[in-house]
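For this depiction, one protein chain was excluded, whereas all remaining protein chains were kept in their positions.
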Amino acid sequence: MDILKFTDAHHDFRRRLRAFCDTEIIPHVDQWEADHDVPREMWRRMGRAGFLCTGVSPEYGGLGGDFIYSLIVTEEMSRTAQTGLAAPLHSDVVVPYIDSFGSEALKRKYLPGCVSGDIVTAVAMSEPAAGSDLAAMETTGVERDGQVVINGAKTFISNGIHCDLVIVAAVDPAVENRHQAVSLYVVEDGTPGFKRGNRLEKMGWHSQDTAELFFTDCRIPVENRLGQPGSGFFLLMDKLQQERLTCAMGAVAAAERIVEYTIDYCKRTLVDGKPLARSQAVQFALVEMSSEARIGRTFLDKLIADHMEKKNIVVEVSMAKYWTTDMAHRLAGRSLELIGEDAALETCPMVRAFQDTRVMSIFAGTNEIMKGIAAKFMGL
Amino acid sequence: MDILKFTDAHHDFRRRLRAFCDTEIIPHVDQWEADHDVPREMWRRMGRAGFLCTGVSPEYGGLGGDFIYSLIVTEEMSRTAQTGLAAPLHSDVVVPYIDSFGSEALKRKYLPGCVSGDIVTAVAMSEPAAGSDLAAMETTGVERDGQVVINGAKTFISNGIHCDLVIVAAVDPAVENRHQAVSLYVVEDGTPGFKRGNRLEKMGWHSQDTAELFFTDCRIPVENRLGQPGSGFFLLMDKLQQERLTCAMGAVAAAERIVEYTIDYCKRTLVDGKPLARSQAVQFALVEMSSEARIGRTFLDKLIADHMEKKNIVVEVSMAKYWTTDMAHRLAGRSLELIGEDAALETCPMVRAFQDTRVMSIFAGTNEIMKGIAAKFMGL
Amino acid sequence: MTDLDRSQQEIRKAARDFAKGEFDRDQALELERDGIFPAKIWAKAGELGFLGLHLPEIYGGGLGFFEAALVTEAFCRQESTTGCALLLAGSGAECLWRSGGKALKARYLPAVAQARLRTAAAFIEPGVGPGFSSLQTTARREGDAWIVDGEKIHVLNGTGAGLYFVLCRTGEGQVSMLAVDGDSAGIAREDQGPRLGANMSGSGRVRFTGVRVPDGHLLGMPGEGLAQLTRFNDDAAVLLAAAATGIAAGALDRAQAYVQERAAFGRKIGAFEIIRDKIAEMTAQVESARATVRQAARRHDAGKSGTLPAVAKLVADRAAVAVADQAVQLYGGYGYMRESEVERFYRDAKALQLMLGGPGAMKNKIADATIGRKTGKEESKKV
Partner (left out) sequence: MTDLDRSQQEIRKAARDFAKGEFDRDQALELERDGIFPAKIWAKAGELGFLGLHLPEIYGGGLGFFEAALVTEAFCRQESTTGCALLLAGSGAECLWRSGGKALKARYLPAVAQARLRTAAAFIEPGVGPGFSSLQTTARREGDAWIVDGEKIHVLNGTGAGLYFVLCRTGEGQVSMLAVDGDSAGIAREDQGPRLGANMSGSGRVRFTGVRVPDGHLLGMPGEGLAQLTRFNDDAAVLLAAAATGIAAGALDRAQAYVQERAAFGRKIGAFEIIRDKIAEMTAQVESARATVRQAARRHDAGKSGTLPAVAKLVADRAAVAVADQAVQLYGGYGYMRESEVERFYRDAKALQLMLGGPGAMKNKIADATIGRKTGKEESKKV
């Protein structure tokens, strides 16, 4: 039985996207990784081709597609083995804040650009002294006379260099209860007082322009607030289910790619004239890796279906985020061990997979945070 | 979304079965475990109440239910924490051989008794010198003059003491190719030359009457052969998917029971006045255990649905059998660690769970055999 | 700089030979099934000087934890449950050695080393955690004696011990340890039934009702009970870790022999890559546990073992559980049968792992030593 119902339209979309990736992206990926950057133009190419923000309504230029389109984009982008052109982050994590909580004016102003790729987005939550602990956030947003003045620093912000629009979480220092003090603001590139730091050097995600962002008396119109003042926590909670699910989608896609590559490698690599895959120990490892990927896939598909039915599955999604991201990286590690000395070199694609998957258990709420959330909602 | 579609009839069946277990089984289980036996009469009670062989057609007295009934029986029997009244083994593993491959005469003769509980069945494959390796089987079945003469010994046979009917795998020594030499025969209790050994003393499954069986010039009519001569391997292969799936069903049910008990234990047990479940380390362990059980459950449900659609899912079922059985036992081990010194005593239900789940990775083809099968069918 | 000096090699060999000669497989199966202490073997081991090697020489020991660990490993390797029973026969005696008065030690310790006296650590009560803040058992002064009232559970050797080390409340916030003679009036013992493993030692529920204990039976000073317990846990961790190493080694011995003998699919199963892989993993676990336990014992003898006893127990228990589990698996269906022995090694390993508070307690101890105790009792907030 198929848990997710793919239509012909979905299949067709995947075919077109795959062709796009094969010709426009994959041939350049090694260069982007070496450059630690993706050409800004690529976002527009991808948007123009209709592969960004597939969930946005046609009214704003989007496809108005269901969440299966997001899954397809995540899977196909995973195949490209690059992280700079972070379409799922833009389309499924950041833009939905504007789409769901922005005023009609903000939506009209920004969504078409998000869809077309003229606007690249980022969301700025983490701070140097406050990673997963949102209550420790120090960036302030003070609303006065129709303006918001933002001060503070954010770090580990994906798309930090390219973003034209950043959603910033900031606290109102006048509000005692930290959970009612956070608001989300949309800040445009070029706003005075908004500066980017350097590109951060990371273990992996080399083509991804992760950066620090600085706000110094950065003034924006109060209309650029998403939702009510102090509703930030609520808005974040509302969207985190999808963000975590998106992480799990990326993790399962990565795991499947790792399994596929490793099986292929072991079948085609001869050692003393015999394919590696003829070794029983190698076979068992490959079976175990495949099993974990398939088991993770089935769980994920079920949660996607539930998510599309708008079920509250916070416990299950927290479980899926931690389990699938750990699993993907565990598989990458095993892949290196099977491949052996070839995997000591960066030219081996599994090295990139190993380095790229490592962050998955950290971002979008560490896996420890996920377990804490699950425990809380399980009533422990 | 629900992967499996439970109808009102299913729910009603479960309610009746649970009531039966609560009144007829559970109060006696500790005694049965201590006795290392279940009263033979219990099989009849269960059959008369309509809980055996739910898949057998009404024509032979059965319910003619779908495989979801088997799932329900497995789950509810798992709740009883005993293994002697091994309904799933009888209903979903052994009887299907007769139901699928028996002649009309055999079916008319035996199926009604299997359904009513008057006939308890067993399947005899393993031998002292041939566990998972069917090709090394030494028990012979020689057909001559309308009779079959069986000689050999079988071991680790569940229901070995109570069984009224045993399906015996035997090789024709005249056939060179071992894979074409095996036939399956139905042997009745009381047949001269058929003897039972002693009840085997095991780590767990104490109420289960596992035994050795001996055949010495045991003669049965050739009509008691299932299928064609030499078709044994084929018949076994045909039914093993369901047998392994049944194991996975038992494993997931056991895992869920372990999680349920452990969470409850940790919530209600105070240490220095504080519930165990308030400890963060305990919470994380409980979340991890719950996650594994849920992930296994989802994979299992998907495979049950596929199995009901008669899909060939040999790879996935092999994966599920190994992964879920390992998982169930891993959870039992973690449960003991969380419970602590209380779990050093057999009075702790998790000790029985620990001891009972241990065999799951061995029976119905060891988990190493499962991985070998998966590797083979994955083309490694 | 070899690993064992000549005398240690001789001790190990003697222990191996003794175990090989005296431990009987079939008898062990019976004793374990019925939960009976191997009294005869114990007596002989005491007679030959294999017990309490780490106690001072005047009490019948004179060597160290290192040598006691060697003997324990050798015993458990040959026969898991019997080995555990011999080690556990002197359960808690380290408290007496470390903190008891001279007269008390002279009276009881030689009997421990000579296998004339089984001792029992009576520490646990329902709902009492590592902080012992809710300890119920009390000892109050009455003249020149202490009057003990309370109930202990999970007392190994609980029904068979001649001397109990009882953790009691002797005043507000004051926990002390008393050595209570098993013959004292007012002690009621109840067997708690079969154990998961180490089932020759027996778990007992021991009720003390107005039990009169002479003053000299207080170990150390009033209020030193928890410190004594902490120290005891390290002593016991080293020896239990040695037992676990022995169980792991014994399970591996059996698995190695089995895979070289058992055939399937046309050859010895030891020729299959995946079986070889498992044997190698098991070997690595045994060797690594052994090295860790010896390091812990060596440093413990030198009085500076730090986190090593807890590390050794954590690591060796896991090795024992994993190796015995894998041995069961390698044996196939036979591994699940009692007569296979390895099924019992597996249960013993798991039971050993739960002792002294289990892995959680070991980890707490390690974390306390490395990053300090928790700051206050505040519950962790969750996001």
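Order of writing sets the chain letters: A, B and C. Residues in each chain are counted from 1.
As a working rule, a residue touches a chain if its C-beta (ideal position, glycine included) is under 8 Å from a C-beta of that chain, and two chains touch if they have at least 3 such contacts.
Since we're looking at a predicted model, the values are computed, not measured.
All shown chains touched by the missing chain in the whole complex, by label: A, B, C. Of the listed residues B:P96, B:G250, B:G296 or B:G372, the one in contact with the hidden chain in the full complex is B:G372.
Remark: the omitted chain is touched by one listed residue; of B:W43, B:Y110, B:F284 or B:F363 this is B:F284.
Within the full complex, the residue among A:I161, A:L336 or A:L380 touching the omitted chain is A:L336. As for the chain not pictured, it touches chain B at residues 132-134, 279-281, 284, 365, 369, 372-373, 375-376. Where chain C meets the missing chain, the touching residues are 1-3, 64, 66, 256, 259-260, 265-268, 270-273, 276-277, 279-281, 283-284, 287-292, 294-296, 298-299, 301-302, 307-308, 310-311, 314-315, 362-367, 370-372, 374-375, 378, 380-381, 383. The chain not displayed touches chain A at residues 126, 129-133, 135-136, 155-156, 200-204, 269-274, 278, 280-281, 333, 336-338, 340-348, 351, 354-355, 358-359, 361-363, 366-368, 371.
Note that in this section only the chains that are shown with their structure count from here on.
Of all chains shown, the one whose average CA position lies nearest the global CA mean is B. Mean C-alpha positions place chain B and chain C at a centre distance of 38 Å.
Rounded to a whole number, the gap between the C-alpha centres of chain A and chain B is 44 angstrom. Chain contacts: chain C has residues 274 touching two or more partner chains. Each of the following residues of chain B touches two or more other chains: 280, 368, 371.
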